[in-house]
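One protein chain is absent from this view; the other protein chains keep their places.
Read from first to last, the chains carry the letters A and B; within each, the first residue is number 1.
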Amino acid sequence: MAEVEKILTSRIGTKSSSDIDSAMQNGAYEALIKALTKMTPEQVLNEVKTANLKGRGGAGFPAGIKLSFLPKDKKSIKYLVCNADESEPGTFKDRLLIENDPHRILEGIIIAAYAVNATSGFIYIRGEMASGAKILEKAISQAYERHFLGKNIMGSGLDFDIYLVRGAGAYICGEETALMNSIEGKRGEPRTKPPFPANYGVYGKPSNVNNVETYANIPTIIEKGGSWYSKIGSQDTPGTRLFGLSGHIKKPGIYELKSNVTLRELIYDFGGGILGDKKLKAVIPGGSSVPVLKADEINVTMDIQGLKKVGSMPGSGGVIVLNETVCIVKALLNLITFYERESCGQCTPCREGTHFLRLLIENIEKGEGVEGDCEKILSICKNIMGRTICPLGDAAVMPVESFIKKFRDEFEFHIKEKRCLPETFKMTTIFSE
Amino acid sequence: MTKSSNELLSDREFLRKIEKLKKLYPEEKSALLAMLHLCQSEMGYISLEIQEFIAKELKLSPAHIKGVVTFYEMFFDKPKGRNLIQVCRTLPCMLAGGEILFEHISTKLGIKEGQTTSDGKWTLMTVECLACCDKGPAIMINDTLYTRVSPREFDEIIKDYR
Partner (left out) sequence: MADTDSKGPNYPENVKTTTSPKETTEPLKGKNPGDIGATIRIQIDGIDVKVPLGTTILEAAKSAGIKIPVLCYHPKLKIAGNCRVCCVEVQGARTLQPACATPVAPNMVVWTSTPKVKQSIKTVVNLLLASHNCDCLVCDAAGACELQNLAYELGIDVRSRQFPISCNTLPEIDSSSPVLQYDSSKCIQCTRCIRACSEVQGKGIIAALHRSKNVMISAGIRNWSDSRCDGCGECVQACPTGALSQKVSPKVRVWEARKVRTSCSYCGVGCQLDMWVSENKLVKVEGADIVPNYGSTCVKGRYGHDFLNSSERLKTPMIRRNGVLQEATWEEAISEIAFKIKKIKGEHGNDAIAGLSSARVTNEENYLFQKTIRAAIGTNNVDHCARLCHASTVAGLAQAFGSGAMTNSIAELEHAKCILVTGSNTTETHPVIATVIRRAVREHGTKLIVVDPRRIDLVNNATLWLRQKNGTDVAWINGMMNVIISENLHNRTFIEQRTEGFEELRKIVEKFTPESVEEITHIPARDLIEAARIYAKAESSSIIYSMGITQHTTGTDNVLSIANLAMLTGQIGKPFSGVNPLRGQNNVQGACDVGALPNFYPGYQKVSDTLIKEKFEKAWGVKLSSKDGLTIIEMMNAIEEGKIKGLIVMGENPMVSDPNLKHVEKALRKTEFLVVIDIFMSETAALADVVLPAASFAEKEGTFTNTERRVILLREVLKAPGQAKPDWQIICDISSALGYEMKYHNAAEIMDEIASLTPIYGGIHHYRLQEKGIQWPCPNDDHPGTVYLHKDKFSRGLGKFHPVDFIPPDEIPNEEYPFILSTGRILFHYHTGTMSRKSVPLNEYVATGYAEIHPDDVKKLGLEDGGKVLISTKRGKIETIVKSTEKVAPGSVFVPFHFAEAPANMLTNDALDPIARIPEYKVAACKVEKPH
């Protein structure tokens, strides 16, 4: 089984774990003290590298290597950014960490700051997470009180401040360069790369952006060692992952598991099976932006290698389950509407492409589709994929392409019959039972 | 909650907060979003006069402020109702029954998306994924999140609002 010693959620569920005292009773900041008192910055960075910690925001880039892109000197201004703009449909793990164990996140950021001599850090939290922002704000001020932040932290010589920035409703700000623009008080428009954030980030200074969950792994890595960590679970994504189950599933929620858990285990063993005891129709395994899987493609592990076999990827770990009552055209229309609305509007393929994809899919859904629409949609997809400034274009295309390729019959049925499949007339909801 | 531009601009406490926000971040301009949040919480939206005021404070083009206000969905440049209901419309909530809930709310309040009730009490909007997909359907009323909201529960919830 994929159950494992909890790393990220070990303190969650204990009483008031967002408070620094109770968190410290359960080991918070011990790793930081260890790093500051017993390790050199290079050693800290090496542990993170050895752990082979992969970014948990969706792209899965090795966090240690990303940190090491920052200039090595001690003098220049460097910023660490924690991406808490969780908005990927189907993803709700960061909210759990922020609201229940903010000190784990702060500790991870401060340790990373020590490793790369960062001057200050930003936590960019989604505007809609008002309560999460309050919790973080309190946690930050508590950390200052205990001298885990500020000048000469714990006498180590490290000066480090954390600023909390609240977003204001824009999915795109989860993209690292859009997020940096937003921190600077600008529109959340992604920047053209190069230059890359490691050279030209916040205020044009070298910066490093990592996801909440990524930072939250760092204390344990320092505590138990990178090589210990690297041996947990799958080799391509070591450690545990926070999988979020949602949609037509009996026991939705967050599960901390090894990354080589299979999708079938996740749905049936942990999630308790399909809502309404209906047949499984489709699963989106890693947040809305990854290719969808059909019911017969769930016998794969949830790591990079496993999902690659069925043409998808682990993404952000958000698993959305769709049972047989879901009209696949309607589900896709829901998603593409999301991407159209959330496109920043900067580059043509994304701004115009998502718009016309939505129009075409909407036509099909309304029964106004014509023959050839699927081909047209796929052709637009092909010309958005890889042509946009940021990954939002790809993110919009991957569900569209995969939905159409895997459920082509249902799309053609809509186009020909101008209606939904009979079994999708009444969709299961939590109110159905 | 619903001060006029002039009231706000002569409110010393507000001006003091703006000054404080200016010094909050390594660079002044980073305070823009925070300032806009503040203004919106004070007057319910961000009037053009307030946008001009902030432009002056941060030495930016007023159009830049408007560009930011209109980019982020949480900011409103026109007055809205006293309370804002945002219903998540994204897939996981939809699968949980979000559409049923939205229909209910819309019928109950007699307004469509983007509209405000005639008594100025409610404005109804949809919102994209609120990151609580396991507890859909989710809605936010002002800053408060409600999860697993059934139509009946919604009727109960709104009783607390004036």
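Please note the rule applied: a contact is a pair of C-beta atoms (placed from the backbone, for glycine too) under 8 Å apart; a residue touches a chain by one contact, two chains touch by 3 or more.
In this text the structure is predicted, and so the values were computed from the model without any measurement.
The chain that is not drawn here is touched, among residues A:53, A:245 or A:389, by A:389. Taking the complete complex into account, A:191 is the one of A:104, A:191, A:248 or A:414 that touches the chain left out. If you put the hidden chain back, the residue from B:11, B:28 or B:52 that touches it is B:52. Within the full complex, the residue among A:83, A:260 or A:343 touching the omitted chain is A:343. Interface residues of chain B with the unshown chain, by the touch rule above, are 48, 51-52, 59-67, 70-71.
Residues of chain A that touch the chain left out of view are 170, 187, 191-195, 199-200, 204, 206, 340-349, 351-356, 359, 376, 379-380, 382-383, 385-389.
Going forward, only the chains that are shown with their structure count from here on.
Each chain gets a centre from the mean of its Cα atoms; for chain A and chain B, those two points are 25 Å apart. Those residues of chain B that touch chain A in the shared complex are 24-27, 29-34, 36-37, 58, 64, 67-68, 71-75, 86, 89-92, 94-97, 100, 127-137, 140, 143-145, 148, 150-151.
Across the complex, chain A meets chain B through its residues 86-92, 94-95, 120, 126-131, 163, 165-171, 182-188, 203, 244-248, 252-254, 284, 288, 318, 320-322, 326, 331, 334-335, 337-338, 341-342, 344, 427-432.
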